[in-house]
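Every protein chain except one is present and positioned as in the full complex.
The first chain written gets the first letter, and so on, giving A, B and C; residue counts start at 1 in each chain.
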Amino acid sequence: MSYDPIMLLDAYRRMRAIREFEERMRREVQAGTVPGFVHLYCGEEAIAVGACMHLLDTDYIGSTHRGHGHCIAKGCDLEGLLLEIYCKQGGLCNGKGGSMHMADLNKGMLGANAIVGGAPPIAIGAALSAQVLGNRGVALAFIGDGASNQGTVFESMNMASCHSLPMIFMYENNGYAEFSGAKWHMGKADITRRAAGFGMPAVKVDGTDFFAVYDAMGAAVERARNGEGPSSIEAVAMRWYGHFEGDMQLYRKAGEVDELRKNSDPLIKFEARVTADFDISAEELREIDEELTEIIDEAVDMAKAAPKPTNDALFTDVYASY
Amino acid sequence: MSYDPIMLLDAYRRMRAIREFEERMRREVQAGTVPGFVHLYCGEEAIAVGACMHLLDTDYIGSTHRGHGHCIAKGCDLEGLLLEIYCKQGGLCNGKGGSMHMADLNKGMLGANAIVGGAPPIAIGAALSAQVLGNRGVALAFIGDGASNQGTVFESMNMASCHSLPMIFMYENNGYAEFSGAKWHMGKADITRRAAGFGMPAVKVDGTDFFAVYDAMGAAVERARNGEGPSSIEAVAMRWYGHFEGDMQLYRKAGEVDELRKNSDPLIKFEARVTADFDISAEELREIDEELTEIIDEAVDMAKAAPKPTNDALFTDVYASY
Amino acid sequence: MPNKNIRDAINETLKLEMRRDPRVVVFGEDVVGGLGGSSGIEEAAGGTFGITTGLAAEFGRRRVLDMPITESAIIGMAGGAALTGLRPVAELMFIDFIGVCFDQILNQIAKFRYMFGGKADVPLVIRTMIGAGMGTGPQHSQALYNVLAHVPGIKVVLPSNAYDAKGLLTTAIRDNDPVIFCEHKAIYTESCEVPDESYAIPFGQAAITRTGKDVTVVALSRMVLLANAVADRLAKEGISVEVLDPRTISPLDTASILASVAKTGRLVVVDECNPFCSVASEITSLVACEALSSLKSAPVKVTAPHTPVPATPHLEQLYVPSPAAIEKAIRATLAG
Partner (left out) sequence: MPNKNIRDAINETLKLEMRRDPRVVVFGEDVVGGLGGSSGIEEAAGGTFGITTGLAAEFGRRRVLDMPITESAIIGMAGGAALTGLRPVAELMFIDFIGVCFDQILNQIAKFRYMFGGKADVPLVIRTMIGAGMGTGPQHSQALYNVLAHVPGIKVVLPSNAYDAKGLLTTAIRDNDPVIFCEHKAIYTESCEVPDESYAIPFGQAAITRTGKDVTVVALSRMVLLANAVADRLAKEGISVEVLDPRTISPLDTASILASVAKTGRLVVVDECNPFCSVASEITSLVACEALSSLKSAPVKVTAPHTPVPATPHLEQLYVPSPAAIEKAIRATLAG
């Protein structure tokens, strides 16, 4: 596969935006400014971005409770996102969804989902729309390793196979489901082998390697757009932080994360590769970093200062008409 | 595997009982004497019997809407069964369950189930009991090809794998789910390959060949009793009649069933093998046939004449106490 | 005007709406049938009860899709398709099967619009069969519409005759909210005059199927037929019964119910659901809370008992509210 340097810079920008965003969110949660529960995506940036670089606004993704990274990768507005996480007016969902339920249909983002395994059935619906409307669109569902066991996910794979839907099952194996390890919760199984059993191409890639994800996704998207049906990709990338912010992570040995930061940081790996193999300099990347820090700083300040929804918002948006 | 002739005669008796029972039910449905919907098991006898010959009363099976054969194979009382199908007093469930919901816990029969995919989660519960109580019991779920797509079934396989439960997933691939073919409804997949993806031994056998089912089940039961975990068996045997009695079977080509009757009758195949390889004569089998015809004739007459539950039965058995 | 039964009225409506709007798609288990079968026939089923007959022939399998037996995937798919440009009409064969797909209704479809801050239309219909009386046993005979009506974000429709079935289904398909359309399996062959052309009956408007002044009977789905028959019988005795068919329970036409009770002062509600937290409880509660002073006597609920539906035919008969029970309830309100 060939890589356009402009695409690579864009990919870097999105990955860095996720990192910066999540690190900031972490500090904000610790400072107590963020309502509700927040699940951070650090360490998994290359998955969302490697996947979404192939998608248009008219393609759809279904997300999870750990959805900030997916939103950013899919191109959702950072301010809208922050306003939503802070449950403020003007948020992506006008403040009613919060971190675990934010959606942006204009950007093809079908919603974070606080029900584990909730999104894949919805995402295949978007794939069905693309098929019926004949618009060459594709749909993708992000699915955690823990979610991979949920019945809804298997049903969705079977449905996609039956109807040859333009669908990609993107498994994010980040090593844990809450406080239990992926080595245990799927018994003697393996996400990729299980997916292959459904009669679709299924590959396992290093989820900290943008290029590995990007290449696998490229093949899957092409298949999908050509009407050849669904694919499965398992991207392995451990999460850096707890299940939610506040998790003591007793299930994890000391040093595991230090090791990840040192040897498996998707951004460091990306930078090493692009500065070596492409005409991209570390300085360019630093500029992006700085720009993003500033953008996110400003956006967070803006979001914190923004007005809350008015009280009548409790009652609106239940129905289109009633 | 070695075969005890007494076991073989018992197996024949059970298979023949199922055949005779179901053919009689068919005539009764046509005559309009049977309440509710009835799904017949003809053509699949060797699956239930090949499996249940390995099971004790203290082992458990979970069944389906097509459950008569499973009940008979598991040793449920024929009269109790008929009384239940006729919804009469003294039926296995005192007439409240009918054909699609009959159970007999004393015989390890956990219930027919009118919810496709309903039984496997229940059956793994019986496997858990065996494991916790340490009694070397096993549990088995019968699962149709159509049911094999249901999320609950995959979840149950994963759970059994996770906890190394003494559990057998017995897939009955009878070619159709209602009015759609198994070749279509699981997309490009295959029951056995899917099950293997869950990290358990998974084999596919000829479900019209008692010996094939019996052997596969023997291996699975041994594993289970030894605490080595679950297995999957896919037994292929087309059903001879419609989805339910009354189905016009437009989805089936003419002659398909004649062909099955001629070349794939589990009883004919069984007879050929046992009369050739074992010291069992056709006469012995004819005696069993006659005996069973008589038993079933009498039991049907008895069931038809039996009293209905009294009206207060509507209100009883909702709770143990309330 | 031609006579049509409920089944045919629904079939006709699906065709009219599919002709009118190419975004309308129909899917479910064996809505066509025959795929992967050996006969190669084009339409081996047309729905378990024939409701979707002829759709595939006219609109093709791209818009009329069979589905594997995976209700969570079917209903979730309808939700996702509705968010992305289609107007799906999905079939959930029996309402009893909400158990295997409830999350997609409760937590996804019903909440999309709200969770997304009003930025989503969710134009989908779930057609499903309800009710006892056909010997289908405990897992295929429930009413359960109260459970769905409880959930904010969905609408619940209960047609009791062919004319309403057509008009309400038309509205359902054109509506931008998720609608559960509950077809009582025991009244598919009930017929009445139904125009050939399209028409829409608005949601939240009860029909008064009998006018009367002594007592108001609010009846739902198949129970409307029973209530009408009882009303007709009692009319001969000089008892004037007003029968009200809400037609949709979410939204519920509370104004018409209150107006009728204001007139009659007496209320009976007939509902095939189990009693606890039923629509019957909701409606009697409504009147007690909003119009206590108009009640001349205690309202009476006629519902199924707090039991599953037995397979046993004569017990199933006893399970369903009977004309005798309705009559008794009416007399009780008159005596009270």
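Everything that follows uses one rule, which is that a residue touches a chain if its C-beta (ideal position, glycine included) is under 8 Å from a C-beta of that chain, and two chains touch if they have at least 3 such contacts.
Small disclaimer: the values here were computed from a predicted structure and weren't measured.
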Shown chains contacted by the missing chain are A, B, C
In the whole complex, of B:N94, B:S148 or B:T208, the residue touching the missing chain would be B:N94
Among C:M93, C:I257, C:V287 or C:L318, contact with the omitted chain is made only by C:V287
Given C:A56, C:I105, C:L158 or C:V320, the correct residue touching the omitted chain is C:I105
Touch assignment to the omitted chain, from C:S38, C:T84, C:T136 or C:S278, lands on C:S278
Where chain A meets the left-out chain, the residues are 35-37, 87, 95-101, 113-118, 146-147, 149-152, 176-187, 250-254, 256, 308-309, 311, 313-315, 318
Touching the unshown chain, chain C contributes residues 72, 96-100, 102-107, 110-111, 114-115, 137-139, 146-147, 149-153, 250, 252, 273-274, 276-282, 284-293, 295, 297-301, 305-308, 310-311, 336
On chain B, the omitted chain is touched by residues 60, 62, 91-97, 101, 103, 105, 110-111, 113-115, 118, 120-133, 139, 151-152, 155-156, 158-159, 162-163, 316-322
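Here is the rule we go by: only the chains that are shown with their structure count from here on.
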Computed over C-alpha atoms, the centroid farthest from that of chain B is that of chain A
Here the gap between chain B and chain C, centre to centre from mean Cα coordinates and rounded to Å, is 36
Expected list for chain B, residues touching two or more other chains, is 149-152, 184-187
Shared-interface residues of chain C (touching two or more other chains) are 68, 70, 72-73
